[in-house]
Structure formats: C-alpha cells, structure tokens
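Here the complex is missing a single protein chain, while all its other protein chains stay put.
Moving on, here comes chain A:
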Amino acid sequence: MNIFSKYYTSLLAILTLFALYACNDVEPVPGGKLRIEFDNVVGEKNLVLNSVTYQNAANEDFTVTKLDYFISNIKLKKANGSVYTVPQDSSYFLIKESVKASQFVTLNNVPEGDYKEIEFMVGVDSLRNTADISKRKGVLDPGGSMAEDGMYWQWNSGYIFVKLEGVSSVATSINRKFYYHIGLFGGYNERTVNNTRIVTIPFGALTAPVSETGKTPEVHLVVDLLKLFNGPGTNLSIAENVMVMGSQQEKSQQIANNYSGMFTIDHIH
C-alpha cells in the first residue's frame, strides 16, 4: 500500500515534469479572438498626421509626422485572477499611426472567459533584443529602412520602442523638426537605462467576454500623446529637446516614464 502510493507519486511527478518541460506547446483549448484598438489622440483631439497643430503642456505648437511604437508581451487577466499569456512569438506588434490596420491587434486562440485586465510591454524585451536572428521575424526584422519605418538601430543593435517625429515652430533644427527615438533595453554587455515599460490596464466595470462562437470583443484603448510630453517623468519641451535618441539616456528614461502612462481604456465593444 505504502510502496504503491510512493511509486505512484514519483511516477506522477516525473510525468508532470515531462509534460511541463519536454514539450512546451500545449494542445489548444477552445478559444476565441480578442481585439485591441490603439487609438492615438492628442488630448481632446484625434491624431492626424502632417496637418493638425497641437499644443503641449509647455505651450509649444507641434504637428506630428510620425508615430510608431512597439507593443509586446501581452497578458490578459480574467475576473477569477487567472492569466492568459499570449505565446511569446506571437506577441510583438508595431503600431503605426500611418497604417490603420496596424492599430488593431487581434489575439487568436484566447481561452474562453470574461477578461477584466490587460497587461503589455511598451517596447521589446531584452531577451528578444539580444536574440538570434532566427527569432527576429516580421515586425522584428532588423532589415527595415531607418529613413522610412525602421524601428531598429543597426549601429547599436537594439530596437526603437517609440518613435515620434514632428514639426514645431520652436524646434531649433534647421527644418524645424523634432525627433524622439526612444529605445534602450538595458544593455548587452554594459548597462544602459531600460526604457521598456509594463502597462497594466484594469477594465474596471467593463468586461471583455471571449468565446469561440460569439462576437469578438474589442478593447478600445486611447493613447494620448500629450501624456508622452507631460507626465510623471518630465514636462518635455521641444525647444529644449529637438532630438532625443540612444545617447541621451536620462532624457529618454524620463520620456519612457511618461509614455508608460499614456494608455487608458475608453470602452469595450
């Protein structure tokens, strides 16, 4: 009796271990889709590239010519506290203001249930930032063009997490443009600042019900650029900072402390 149960326990333990480690992909359970919309705005106004003039908290006028950012490592939390982590390889999204479709992130095979919270990273985690080239597909392909939509520093091996460019009358550059390319994942062999940010957004009274057959819930997030300029990190002045990139670690960190707060939930439909 005793021997039998001992035997059973160890067999179970071995099998469980095997199930956990030997193969890390699990047979999919019934699931549905969940969509997240990243709706970029500037305060009360919708973001329109190259046309509308906005004003930041430092009372500086600006238009936006480009806004691109990485969202990754998405997790969804149910009312009962259980968490669904989107499979790593399917969890990198590049949101571009210039490409409407990119602002809608569809998650497939999400286990059925009522979701009450979303968590994601702004940026690309250090693991993927230092990964083998075979792990850098799709939006993570380092082969893009910096002049166009490149989100990778080829000379300094690292992804740009948030790229904001625009024009302002107070910019000191000859073309009146300002350039904010915020990246830095913590450094490969020498420590740098880490500008990835984890954002957690509870849905409050709202719920995102995922089911295999029902309507796909769409979580509508509002992304307010004014908060990138003004937040807990800094009150960013375009006149004082016409360009912030990899070599201004402290300033880029302040901006990262701002952009972690620019996401809020608006509604779910």
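Some observations on this one:
FYI, contacts are C-beta pairs under 8 Å (C-beta built on N, C-alpha and C of every residue); 3 or more make two chains touch, one makes a residue touch a chain; residues count from 1.
Criterion: contacts and distances are computed from a predicted model.
Chain not shown in the complex: UniProt lists it as "Cytochrome-c peroxidase", one of "ABC transporter permease", "DNA helicase", "Cytochrome-c peroxidase" or "Porin". Note on the undisplayed chain: of the listed residues A:T53, A:N194, A:N230 or A:Q248, the one touching it is A:Q248.
Between the chain not shown and the residues A:S134, A:N175 or A:T213, the one that touches is A:S134. Shown as candidates are A:Y54, A:Y69, A:Y84 or A:Y152; the residue that touches the absent chain is A:Y152.
By the touch rule set out above, chain A reaches the unshown chain at residues 4-5, 8-9, 11-12, 15-16, 18-19, 22-23, 25-27, 130, 132-134, 136-137, 141-148, 150, 152-157, 187-190, 192, 246-249.
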